[in-house]
Every structure is written in structure tokens, then in C-alpha cells.
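Note that one protein chain is taken out, while the other chains of the complex remain in position.
Up next is subunit A:
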Amino acid sequence: MSKRFLAAALLFSVSLAPAYAAKTSLVVGMPIEPPGLDPTIAAPVAIREVTWANLYEGLVRIDRNGKVQPMLAKSWEVAPDGLTYTFRLQTGVKFHDGSAFDSADVKFAFDRARAPNSTNAQKQILAPIEAIETPDPATVVIKLKETSGNFLTYLGWGDAVIVAPETAENNKANPVGTGPFKFKSWTRGDRVELTRNPDYWQKEKTKLETVTFRFISDPQAQVAALRAGDLDAFPNLSAPELFSEFQKDARFKAVAGNTEGEIVAGMNSAKKPFDDPRVRRALMHAVDRKSLVEGAYSGFGQPIGSFFSPNHPAFVDMTAVIPYDPAKAKALLAEAGHGGGLSITIKTPQMAYASRSAELLSAMLAEAGVELKIIPTEFPAKWIEEVFRGKDYDMTIVAHAEPLDMDIFARDNYYFNYKNDKFKALIADAAKTTDEKARFAKYAEAQKILAEDVPALFLFQLPKLGVWNAKLNGLWENSPVPSNDVTEVTWSE
């Protein structure tokens, strides 16, 4: 008896023996492959999801809660008039090619991004800059033409990361930044591999040795790869209907967070009958957002009543402004002279969230006597040509992924064809307001205007359905900026 017990104990201890050290590699899945690896020259979200905070760093960064934190600038002062920003830089920072980082690189990077021939996707964030001065290698002074309330936040985006003059040209294929990971290889159509940067300036922060981003567009294949252990994490799963299975599985952690993407059904306000706000309000009254989220996204995703991310501290829930009320919808339509019914079309991209939402909208609007015909419109090429540039549409549906992009409703010539001078003035005013409280109050007012005027049917916030190995810590649950920041990721035993 005691012998057997001993044997069992021995066996037990043997099985425990390889008390292995924590894993130091990470394989992350993404649905879309980036077209290049330079976030300062093109818009696609996938570029930021590989590079931001991992390969490149900015003067400041956005943390997982959406707050601005110091990065390459260890501190800064803003002059009382809000027009002069003085940044004190970290010293001893090196780019991946070994060259030193200093104030000249900052000036170069921003001048390159705001140059007339630059293809930077968010040039307007650097537009207020009048001049950049570099009194010494560790100091940058940025002078603005006009105050910019979100200037520091903008500097934390991927569009404003610091690149070196020697290597900037080749960053698209061979990225060189100051981040904790260096570029190793890119197998087109399959994966991008990064390795630890041994000379990183905050060496103790990052535990991982290698990070691999794999690109898998098919939702079934994403799930299979996670189950097989080929992937350690999929921060943004494509198919919500497959997500709930992971919620029940103890091997995985499944977190439904928010992205910055609002799903809206834009209406062509320059075209009849959408030039009449009563018609737009009537259509909004006809939409049961809760059922829509249930049917189109398996219940994940927060219903929205205006165009502002719930991740942002200035967010106000506006879903009650125009609630689901089919009777009111019919009455408003009759008042606007469409009591006999209305027939409109919706140009619908092929993405599952869009086509499913369009089918549900079509069924819901039918209850209010509106016939909504679905016209499949291939995204991006055909959609950009017909809807975005051509403005040849009644209604369309797409997710707007950029953070703080409420100003699209204030832009002339944007595809909504929406004109509201009061809103436009308010947004311009908010952009210049440096006092946070005052700025947030203006954002709240702007949200209210959109909620009441409905230039687009505000449907729901695209969720970030993250699935990862239960032993993995440090991934982001929400994405206040498009990113897969893996710098704080660790494995537990």
C-alpha cells in the first residue's frame, strides 16, 4: 500500500517536474492583411493594428482607457494661450537601425506628414501647426496657428508616429521605428513577424520575444486556428455568432469590448425625400435597434442614438431621443406627404454586418410602409466610386472606424450631403476649445443635434469581440485607437 502510494507520489512529482518558464512568443490573428506597414501614409486600420505601439511610437500614446500618456516625450508644457507646446524628449532612444532619436526626427516626421504631397490619412490633425522648432536635441517646440483642443490626443494616433529621415521612405515594406519590437519578416498573404528590440529604451517593460500577426479572413478558419492552438489570440473575431462558444470554453477568455466604429445607415440629404428631416426621423422611429443588434450581431454591440464612441469620456447615450415607435414613424411619414408609402434603395457592402443589418432594416421599414430595396455594392472599390465619391445613392450602410470623427457631418461635400451650419460652427468651436470640460460640453451638444436631425440612421457601435488563451494577460478589451498593442502582454504559468 505504502509502496503504491510512493509510486503514485513519484509519478505525480515527475509530471510536475518540467516547471517550464512562461512562454515568450505570441501569435495574433487578424481578419485583414495591411497593404503596407507605414501608418503615416495610408488609412487602413490593419496597418495600425500591426504597427502602432509595437513598431512605432509617437510623442505621446493613447492608453487602453483612451487617455493620453507620455511616450517619446517624457513631459510637456502648454503655454496659457494654448498655442505653444514644448515637449521634453526621452534621451538615449534609438531607432531599430541603430540611429539615435532626437528632436530633428520629430520635426522631420511631422513636416513629412503635413507636407502638401503627403498622403497621411489624417492630415487635418497636424493642420493647426505653424512651425516646429528644435532648440536642442531633447526639446521640441510646436507653434500652432489656432488652438486645437484634441492636439495631444491626435499626437497619440498612428498617423503621428515618429519616423527617421534615413528610413522613412522604405517603412512601407521595411518598417523602422523606436518601438519595443523590430520588424523581422513579412510573408505576403500570410503573416508579419516581429522580434524583441534588444536596445529598447524601456527594456524591462516588455516580456515577449517574438510576435507574429497572421491574417485569416474566413471566420470558420479563425475559430479553427484558435481551437487548434495555432493562434494565441484573435483580438477582433469576424463572426459574432461564433463568439459565444468561446464564452463557454474555460480554455479561452472571450471579451466583448467596443471599437471606435459606429455602424450607420447614411442618407443622401441632398436627395428627395431625405432632404425632409421628418422623413429621416420617421425612418429612425421605425428601427428597433435592439432587435437589429440581436439579428445582425448576435446581440453584441451597443445601440447608439448619435455619432460618438461610447469609449470616449464625452459620450452621452442618445438612443432615447428617437426611440423605436412604428406608429410615430407612420404618422411622421404621412405628415411629410408619404402616407401612401415610400420606395427607397440601400447600397449595401458585402460585409456580414452590413448585409445583415440591411436585410433587417428592410423588414423593419416595411412595417412602417417603406419599401427598402437592397442593392449589393462591392466594398471598397464600387462603394467608394458610387456612394462615397459619386454620391449616387438613397441610403447606404457602413461602419465609420476612426476615433473622434464626428466632424464628417460638418464636412462640405462628404457623402451624406448633410448641411447644418449650427452643427458645423459648434464642431469648429469644439475643435479649438482647449478647456476639456467646455469641449466635452460642446461634444454633448453636437451629439444631441445629430440625434435629433438624423443625417444617418444611428444603429450600433461595432463591438470588438476579443478571444484569447486564458493564460494570456495584458491585451486590450476595447480599442480607443485602432491597434493591437502587445507591449504589456505576458503569459501566466
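Keep in mind that, in the parts below, contacts are C-beta pairs under 8 Å (C-beta built on N, C-alpha and C of every residue); 3 or more make two chains touch, one makes a residue touch a chain; residues count from 1.
FYI, contacts and distances are computed from a predicted model.
Participant: Which one, "Acetate kinase", "ABC transmembrane type-1 domain-containing protein", "Glycine--tRNA ligase alpha subunit" or "Peptide ABC transporter permease", is the UniProt name for the chain you do not see?
Facilitator: Of the names offered in "Acetate kinase", "ABC transmembrane type-1 domain-containing protein", "Glycine--tRNA ligase alpha subunit" or "Peptide ABC transporter permease", the one UniProt assigns to the missing chain is "Peptide ABC transporter permease".
Participant: In the full complex, which of A:Thr147, A:Thr195 or A:Ser355 touches the chain missing from this view?
Facilitator: A:Ser355
Participant: Looking at A:Asp97, A:Glu169, A:Glu209 or A:Glu241, which makes contact with the chain not pictured?
Facilitator: Answering carefully, the residue with contact to the hidden chain is A:Glu241.
Participant: Pick out which of A:Asp63, A:Asp199, A:Asp276 or A:Glu294 touches the chain that's been left out of the picture.
Facilitator: A:Glu294
Participant: Quick one: say which of A:Ala270, A:Ala363, A:Ala425 or A:Ala438 touches the chain that got left out.
Facilitator: Result: among the candidates, A:Ala363 touches the missing chain.
Participant: If the hidden chain were put back, which residues of subunit A would touch it?
Facilitator: 219-220, 239, 241-242, 245, 288, 291, 294-295, 350, 352, 355-356, 358-360, 362-364, 366, 374-376
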